[in-house]
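Here the structure is laid out as structure tokens; the discussion comes afterwards.
A single protein chain has been omitted from the complex, and every remaining protein chain is retained in its original position.
By written order: A, B and C. Residues from 1 in each chain.
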Amino acid sequence: MTVMEQRGAYRPAPPPAWRPRTDPAPLLPDPEPYRVLGTGAAADADPGLLRTLYARLVTGRRYNAQATALTKQGRLAVYPSSTGQEACEIAAALALEDRDWLFPSYRDTLAVVARGVDPVQALTLLRGDWHTGYDPYEHRVAPLSTPLATQLPHAVGLAHAARLTGDDVVALAMVGDGGTSEGDFHEALNFAAVQRAPVVFLVQNNGFAISVPLAKQTAAPSLAHKAVGYGMPGRLVDGNDAVAVHQVLSDAVRHARAGGGPTLVEAITYRIEAHTNADDATRYRGDEEVAAWRRHDPIDLLERELTARGLLDEEGVRAAREDAETMAADLRARMNQDPELDPMDLFAHVYAEPTPQLLEQRAQLRAELAAEAEGAQR
Amino acid sequence: MTVMEQRGAYRPAPPPAWRPRTDPAPLLPDPEPYRVLGTGAAADADPGLLRTLYARLVTGRRYNAQATALTKQGRLAVYPSSTGQEACEIAAALALEDRDWLFPSYRDTLAVVARGVDPVQALTLLRGDWHTGYDPYEHRVAPLSTPLATQLPHAVGLAHAARLTGDDVVALAMVGDGGTSEGDFHEALNFAAVQRAPVVFLVQNNGFAISVPLAKQTAAPSLAHKAVGYGMPGRLVDGNDAVAVHQVLSDAVRHARAGGGPTLVEAITYRIEAHTNADDATRYRGDEEVAAWRRHDPIDLLERELTARGLLDEEGVRAAREDAETMAADLRARMNQDPELDPMDLFAHVYAEPTPQLLEQRAQLRAELAAEAEGAQR
Amino acid sequence: MTTVATRPATMAGALTRALRDAMAADPAVHVLGEDVGTLGGVFRITDGLAKEFGEDRCTDTPLAEAGILGTAVGMAMYGLRPVVEMQFDAFAYPAFEQLVSHVAKTRNRTRGAMSLPLTIRVPYGGGIGGVEHHSDSSEAYYLATPGLHVVTPATVADAYGLLRAAIASDDPVVFLEPKRLYWSKDAWNPEEPAPVEPLGRAVVRRSGRSATLITYGPSVPVCLEAAEAARAEGWDLEVVDLRSLVPFDDETVCASVRRTGRAIVVHESGSFGGPGGEIAARVTERCFHHLEAPVLRVAGFDVPYPPPMLERYHLPGVDRILDAVGRLQWEAGS
Partner (left out) sequence: MTTVATRPATMAGALTRALRDAMAADPAVHVLGEDVGTLGGVFRITDGLAKEFGEDRCTDTPLAEAGILGTAVGMAMYGLRPVVEMQFDAFAYPAFEQLVSHVAKTRNRTRGAMSLPLTIRVPYGGGIGGVEHHSDSSEAYYLATPGLHVVTPATVADAYGLLRAAIASDDPVVFLEPKRLYWSKDAWNPEEPAPVEPLGRAVVRRSGRSATLITYGPSVPVCLEAAEAARAEGWDLEVVDLRSLVPFDDETVCASVRRTGRAIVVHESGSFGGPGGEIAARVTERCFHHLEAPVLRVAGFDVPYPPPMLERYHLPGVDRILDAVGRLQWEAGS
């Protein structure tokens, strides 16, 4: 049986016999975002998971702060902080198995690091060094994607290829609320549903696309409602509730792995800082809005739960912060070393074999550099 | 108040206060396509409308047949027939006022003619003559669009502009089931909903995109279900029921005109003939399927209703067919005259003023033609 | 002769002023794009327009470039004059089909019945330390597309004058804004901005007798600098700023090359298939017997735009231009 034949075929017979083959009801998101922390369900959450999430989120936030500081010192070209969104970033990445793939956008450095990529390598691009700092195959993390939503069809294609190859691999593709307006979002989700590709799409709805608030981006009841138009389930989750994100993503990953096809998850969260260090958020939003979201902080939510259940004390908090400081110090130290780039590498990876035209240009640059060096010596 | 402020704003407050601002329920299509003919509701249908639709559909079908015949005689470069889809084409166009705009695709010649465009001019493109045969402003019909779904954002922009200008104008944009997979479909519908532009999107779901059946195009419960993801109502209608199409479209147009924003209508129909005269449909579908749809023929459905209500007799049928033959004879006669094209017109409408470069090229062609003429004389 | 004092202004400021003046002069002019409203654009070029003219005249759109351009096409069909902002060069690519299949062709498709007076502003080029996809020189794509005008300013005054002319044009104009010149300053009198002259005129920025540097946009200041440096080597270089790639000012360019007998085309865009090939070819076709040496090209390398830390090796700079001048076969010609 081909992949195509496995789908529930939608091909209307002539009216009046017509009937939709998929029941839309199960595809629709619940009216309220799914939450665990602060609800009765939190009691069932595994203590180990809670502790891990807590430690990782604390480190993640510190990473964001350190990276932003590095932009001020000219050590990073740009940094899009995910402060406030750490629960989405980290809980989502932790829902994957090692053999799975992550397709991050430019804001998802934390998710990339959560996959095991070296924190410095994860910043290579944003540092102004080579475009992708890590080998995508090592931790199965695609390059950070800057052109919005363009990574989504890649995730679909990779998941589809893995399935055709008989491999048990799921792809998690991340995109922002603004990115859902791009044609590539639409095309990717449609392909995924038609091919029943094992992909999970995670939209981090952080309220803004740079300065543009969600209300100018969509008139939909929620972004998760888009799922029904592709024939896949749409799920809404409180993106600041790390346990809820982990559960919803784990479910979706399991569903995909079992051959159930893709899921669209919308995580409601908030971008606490400006779009990047280069942005001035005061131009388009007020302090109260930010303050309201600070009161719904992903780390606080975890901390309260852990404390209430006696899983965390002051000592534990201190330890987590210390670990974060250690990471930050290491990051700082290593980012303060100038990377060594070889200008001749401009020509190294354009093609497997440089064209004769590139060989000529390489020779030209080599001569220029030699002349420069000579000039400098004189 | 700006257009933006009129929208029902969707901007989630922080969970747990979060609540979708649009209720999705009214946006969802009914499970069954809307039908009138053959149901009790048919009794309420206006006799004048029934008669008009009947006469137009009969003529429309004859037009399709004549145009297809003209391809065989080399008088048309290509013709995508809408046989079987006449109800969609014509009832939709008739739902518009004169001041409204139609944005047709390559298959929608019948809708173009229904707007008042001269039947021969409507075929200029397909004849191999200039790309658009009619002045779009005369009957407010945009050029037939060949690149799929690209006309949809144009319809949105025009409707938006009309609204900003204070004009009471609705745009109807037509697209095929296959075209809904294109990114432009997504982007157009999203814009329309955000701007509450007075547009109606009509998807003629004729079961195929050339050879690709709907099940390989989408896994959605229906194409109309896509509407909810944009925050606009989705409506399903039996596309072979001209009265139902007319009602649903008229409703949607009224809704748009009243400032209610866009609607997505999916009309379930069937392409009885091959994709175009150049296509061989036997390669991808069986005769039984076509036969089943022939039993649900849009003209038959009307004829049965009209006859049952005593609004049509044999004489009426004969008269309608005669009118259709008159139209066909006129079309044939005029299409058999060779159009006169001036090669120098290659350069006439590239820019308002030809560039110096084009003037050079025009001089070159003029010299070539002169030399050719001279050579022919000798 | 004017008595009003000119004062230094930035190219960014001149562009903002051009938009404002165009909007004030003609209610049909509408600005739309990502972040152009409240924020005033990521480069602040549309700063203040939403406030002054309302959000219906300067509109934040959803994030979808094909949708933005397609919507603008529809608006233009209805008689408006949309000015679209693409946030960065590489982010105009999603709109490519709309650009090529509709924007460029609608007048032709309708035999002149429907014109599309729309301006597409594209910040382009490198030199700003931008990470990948933020520094492309995409002009080659546009100039190979009949039906588009392609324009790019190199000075503050031209930024104003050319943008006004672009908006006034009844045809679509791709208006390429050299990012790294946004904050460059010239003496400019914003009280008496330059009159709008028709598109398509190149200008000689520096007269010289030894050879002609043919250039545009971000490379104009580089060429002027190179011309200064060349004096030390005894070369007196002429610098032609094209300003408009389509239409192309063959007259001004060829007059210069016929005078100097030698020419180099300088641009940031890659060499292979880039504008330089076209320019070199057409100059050679027209001035063959005046040429003492082949028309050379100094351009970016034919590689994806490099990371910020390497961009200085990629961008054509003064040294690379002087090297090329040195290769202009001075012995043979002298």
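For the reader, a short list of remarks on this structure follows.
Simple rule for what comes next: contacts are C-beta pairs under 8 Å (C-beta built on N, C-alpha and C of every residue); 3 or more make two chains touch, one makes a residue touch a chain.
A quick note: this is a predicted structure, and the numbers were derived from the prediction, not measured.
Of the chains on view, those touched by the hidden chain across the whole complex are A, B, C.
From the set A:T22, A:T59 or A:T150, the residue in touch with the chain omitted from the display is A:T150, counting the whole complex.
Of the options B:P104, B:P119 or B:G179, the residue whose C-beta touches the omitted chain is B:G179.
Checked against the full complex, the candidates A:A25, A:A291, A:A352 or A:A376 give a single residue touching the omitted chain, namely A:A352.
Considering the full assembly, A:F191 is the residue among A:Y34, A:Y63, A:Y106 or A:F191 that touches the omitted chain.
Of the residues in chain C, those that touch the hidden partner chain are 66, 90, 93-94, 96-97, 100-101, 104-105, 108-109, 132-133, 140-141, 143-147, 246, 248, 269-270, 272-282, 284-285, 288, 291, 293-297, 302-304. On the side of chain B, touch with the chain left out of the figure occurs at residues 77-78, 125-131, 146-148, 178-179, 181-184, 209-212, 216-218, 279, 283-284, 339, 341, 343, 345-347, 350, 357-358, 361, 365, 368-369, 371-372. Residues 2-5, 130-132, 135-137, 142-143, 147, 150, 152-162, 164-165, 171, 183-184, 186-188, 190-191, 194, 345, 348-352, 355-357 are the ones on chain A that touch the missing chain.
Rule of thumb we're sticking to: only the chains that are shown with their structure count from here on.
Farthest from chain A, judged by the mean position of CA atoms in each chain, is B. When the C-beta contacts at B-C and at A-C are tallied, the pair with the greater total is B-C.
Inter-chain centre distance (chain B to chain C, centres taken as mean C-alpha positions): 39 Å. Mean C-alpha position of chain A lies 36 Å from that of chain C. Shared interface positions of chain C, i.e. residues touching 2 or more other chains, are given as 60-62, 64, 66-67, 94. In chain B, the positions touching at least two other chains are 4, 183-184, 186-187, 190, 194.
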